[in-house]
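One chain of protein is taken out of this complex; the other chains stay put.
Which chain is which? They are A, B and C, in the order written, and residues in each are numbered from 1.
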Amino acid sequence: MKRKEIFEIIPFIFIETLFFTIAYLFLIFEKTYSILGILSGIILFSIFINKIPKLNFFLAKCFSEYKKLAIIYGIIFIIALPILLRNYPYQIFILFNAGLFALLALGLNWQIGSTNIVNFATGASFATGAYTTALLAIHLGWSFWILLPIGGLAAAGIGFILGLPCMKTKTYYLSLVTIAFTLIVYLLLNNLSWTGGPDGIADIPFPKIGNYSFDSTIRLLGLEIPFQANFYYLTVFLVALTFIVDRRLRYSRIGLAWNAIRNDEVAAECQGIDVTYSKVLSFSLNFFFDGIAGTLFAFCMSHISPESFTFNVSITVVAIVIVGGMDNAVGVILGALLMTLIPEKFQVFQNYRMLIFGFIILMMLLLRPKGLFPQTVRKYY
Amino acid sequence: MTQFIEQIIFALMLSSTYALISVGFTLFFGAINIVHFSHGDVAMLGAFSGIIIYGLFRFMGSVPSWLITMVIFLLTFIIIGFLGTFFERTVIKPFRKSPLLMVLVATIALGIVIRESVRLFYPQGSNPQVFPKILPQVNYEIGRLLMRFDHLLIFLISFFLISFMFLFINRTKTGLAIRAISQDIEAANLMGINSDIIIAITFLIGSILAGLAGILIGSYQTVVRFDIGLMGGIKGFSAAVVGGLGNFYGAIVGSLILGFTESLSSAYIPGGAPYKDVFAFIIVIFFLVFKPSGILGRAAPIKI
Amino acid sequence: MKTYKILFIVSLLISFGLLVIVSPTIFAAEKKLVKIGFIGPLTGPNAAVGLGARNGADLAIRQANERGDLPYKFELVVLDDASDPTTGVAVATKLCTDPMVAAATTHFNSPVGLATIHVFHRYGVPQMFWGGIHPDITNKYNYLEVTRICPNTLVEHANLAKFVVEKLEYKNWSIIYDMTSYGKSCLGAVKPAVTKAGAGILSEDGIAVGTVDFRPILSKIKAIKPSPQVIYFGGVVTEASLIKIQMSELGMKNLYTGVTGLDSETFNDTAKEAAEGTIIIGKAHIGESSPFVKAYKAAGYKEYYEATGPYAYEAVNLIIEAIKKSGPEDKKKLAKTIREMKYRGILGVTEFDEFGQTLSGGLTVKVSQDKKWVLWEDSEYAKGKRSIPGK
Partner (left out) sequence: MIKELGYERWCHLNNDHILITEDLTINFGGLRAVDGVDFNINKGEVVGLIGPNGSGKTTFFNLITGIYKPDRGRILFAGENIIGEKPHQITRRGIARTFQNSRLFADISALDNVILGMYTKQKTSLLDTIFRYKKVKTELQEGAKRAMELLAFFSEELKKNCLRPVADLPHTDRKRVEICRALASNPKLLLLDEPTGGMSPEETEELMQDIKKIKEQNEEVTIIVIEHDMSVIERIADRVYVFNYGKKIAEGPFSVISKDIKVIEAYLGEETEDVET
């Protein structure tokens, strides 16, 4: 028995390590060919696994048997990543960015993924959170930790007010409302004077714990970890939190109701589901987490301006959900990572970034409409 | 007074440009219940094809200008028509069975691709491109009021295009087929209508209209840029919705409302100019919330 | 159970040990290579100017390497801020944390600049603006690292008022400005400048970015009594040319002016005949015969060098000069050197004031004549062959 375990665990751990190493290298590589090399390597690797059913089966078995173990290892890797990247602050910053998008996408997933509401208001809600808290911090000097929930609530409030009437409209009309809303918010931010106009708001204080400011370098057993790691950890924490919330919502009558609405509104009504309420709920929840993400963004950038809240943000997040996978939190998070890392990695053709981006979305929709990681079946035991 | 009349004229011009786009949206939605979000970008392509063709003529030396204009319209007609149907085949057809969201996002992505391609592969693509003066430049002085012949022409052409389209839908056999599939595609198929071809034709017509719209918008705005399609598309769509999606008169009414809101608000509300789009979109939201079926649209009953 | 926990931990430690050892030793730097950063909008609405500037910078680097009179091989690190502060900060971080980057020349959009100066300051990397005209960039914090080689709005509009109001004696102004950071800082600068020079402002209109139809506003201005002599536009080329075109459509004969935002041949190419008689405060005059243009043409870049190309070119040359003086290693020293430089280049003599703002910036008065920007001095308007509109 023990021998068997030994023979399983060691290769398993090493395979997972291989995974992480590849991910790590992908992060730090700069040159296009090396990145392409890594990518092709990954593809070959996956083909290789599929070609050898034994190995494939073995991995599947391990992942099911030692799930906990695998997860723990993953968590350790995520926590240790900044230490490995200590010489690459930029990469940490990008990861922080990916985290932000993961937050936004997780929120939007409750709309597009669970309830099938095509919502393009992400830019607006993101902005609401960021600007509300930034203004409060500047004028009233409130601390980040108080403002974090406030940002969320402010956005949720807006979401509720907007949602209550809008959720009566359907499909295209609804998405048009959200698009219009995003554009309005952007225009207002640009033209109003008290939002700082196009210059936005500068000098937003960094978050502090006690008197440890988040823009100070972490010193840990002789290693110097760049300050971006602070934001990284904060984001990871929030994403984890949102992830848990997402799981709980999914495995609850609320999540079920959302899926019901996605499939058939009339039938849903006939199961006693208050469709309008559920929609508004998912809308407001989405806004809430967007607001939180906005707050995080404002305080970590310490300078916000309308350019960061354009319609493109909404499109990007929608794309993330679609690429990642409808109604599948893990997929969405991975999608966020892909959609932020790959454009960064191909800075080499800065010019062609958006074009490639557009193509990726199209290809995904055409070839794998359910996303890289389709929704999974609920198991109750 | 003169100023007011001028303002009205500008509003009308703006409205007509919106109408050209929004009619396309209405057509597509009417036919197969999809919103072709890159429609505005197709129009942009039309404008660019106009520029390119004009450029080609430059090399061919002296050709009478009316001929050039004719050819530009004709070729754009063909090119954009082809492109439009091509887009339908590749990007929209695959999603006919899948949820609305899919085709919506797909067309948005298509829009990105089109815009970026023009920006990257057209020489100096990110700069605004001057649109050639293909319409006769004649002015009339009426009192202090300056009337431009080409503006009048643009207005008339767009009017004719739209009414032609309207007749096509309502008077021809194909138009009948289009309306049939918009009612119930399965039934239409059973009646021996080849829905594939009809939808292709729908897109052909719509795209051609967009292409010509591009030319007209180009000659009204005098410059075009790779990204005019995005806003143009959204405005066109909004106009269609305000008027009642799927209803021709609606599209026109909606365009008029948007056009007038924008130009009048920027002219008569002090400091209102930068907010004109805000006003426009607030009206859009208002309509969506309180009368989602639009001014002339009918609310569809639930089918059980 | 127990055994595999232990095993797990062991193998974990081993693998991580490997990673930690490996991580810093990837890509060791080869010596003598000195990187100089360039950040600008290479995608999005401002791509044109961004690309022009990039080519300018690139040209400077090429020339430096061809000369090879320095013990360094220079390399230009080109990054795209897409006119977006977030991206700006990201790429700035990337640049600053690359130990081989000695200095950088950056940004066309002021909001981006306002966001990134903190990054450059934090990492102590000298940053020289080739664009971005917001006074705050240099004046608000006055970081040692931050300098600007192009004139800011205050300087430009002082010159504008001096010429148009005092020399040409145009007293009634109508102002149009776009709601960008640029337009707003123009508005902030033009009002005091013009009024100080003793002219009156009859109207102020903001326009949203991406507007193409200015007829409503223009016709409103047209109706003002007494009708303004000057229509000033605080904004950039695209809108500027459209306004001029639509002015002539409406038969408005007012004098049309602006500042360096309009100083691009794109304005003339777009507005064609309509452009005639527009007077602006332009950037440094780079004649067709100047070595820069020659070299640029020779290098065969796809894009036109725009008005921004020369500034980026100058900036990189200046940085290279500074490196020649104090070497690339000690960046603080380098920053100091840059501040104290007195550099003679294609923009004339460049010196920085106590805020790191260039004093000259080589401003000129230009007038659009036969679809070209012509220096006022050698234009037919100055000679009186043609009459200035709006009198």
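Quick note on the criterion: contacts are C-beta pairs under 8 Å (C-beta built on N, C-alpha and C of every residue); 3 or more make two chains touch, one makes a residue touch a chain.
Treat the numbers as computed from the prediction; the structure is a model and nothing was measured.
Enquirer: Per the definition of touch given earlier, which of A:Leu256, A:Ile356 or A:Leu372 contacts the omitted chain?
Expert: The single option touching the absent chain is A:Leu256.
Enquirer: Among A:Ile150, A:Ile218, A:Val275 or A:Leu372, choose the residue that contacts the chain missing from this document, as touch is defined above.
Expert: A:Val275
Enquirer: Could you please point out the subunit A residues that touch the chain left off the display?
Expert: 245, 248-249, 251-254, 256-257, 259-260, 262-264, 266-275, 281, 375, 377-381
Rule of thumb we're sticking to: only the chains that are shown with their structure count from here on.
Enquirer: I want to compare two interfaces, A-B and B-C. Which one has more contacting C-beta pairs?
Expert: A-B
Enquirer: If you average the CA atoms of subunit B and of subunit C, how far apart do the two points sit, in angstrom?
Expert: Chain centroid spacing, subunit B to subunit C, equals 36 Å.
Enquirer: Where in subunit C do residues touch two or more other chains at once?
Expert: Answer for subunit C, listing residues that touch two or more other chains: 47, 179, 206, 208.
Enquirer: Going by the touch rule set out above, which residues of subunit B reach two or more other chains?
Expert: 274-275, 277 - these are the residues of subunit B that touch more than one other chain.
Enquirer: Within the complex, which stretch of subunit A touches subunit C?
Expert: Against subunit C, subunit A makes touches at 2, 5-6, 9-10, 13-14, 17, 20-21, 24-25, 28, 30, 66, 69, 73, 76, 80, 83-90, 93-94, 97, 187, 190-191, 197-200, 202, 215, 226, 228, 301-305, 307-308, 344, 347, 350-351, 353-354.
Enquirer: List the residues on subunit B that touch subunit A in their complex, please.
Expert: Within the complex, subunit B contacts subunit A at residues 29, 35, 91, 94-95, 98-102, 104-106, 108-113, 115-117, 120, 230, 234, 237-238, 241, 245, 274-275, 277-278, 281-282, 284-285, 288-290, 292, 302, 304.
Enquirer: Could you pull out which subunit C residues touch subunit A in their complex?
Expert: Residues 3-4, 7-8, 11-12, 15-16, 19-20, 23-24, 26-27, 42-43, 47, 78-80, 83-86, 89-91, 93-94, 97, 109-112, 114-115, 118, 122, 134, 136, 179-181, 184, 206, 208-209.
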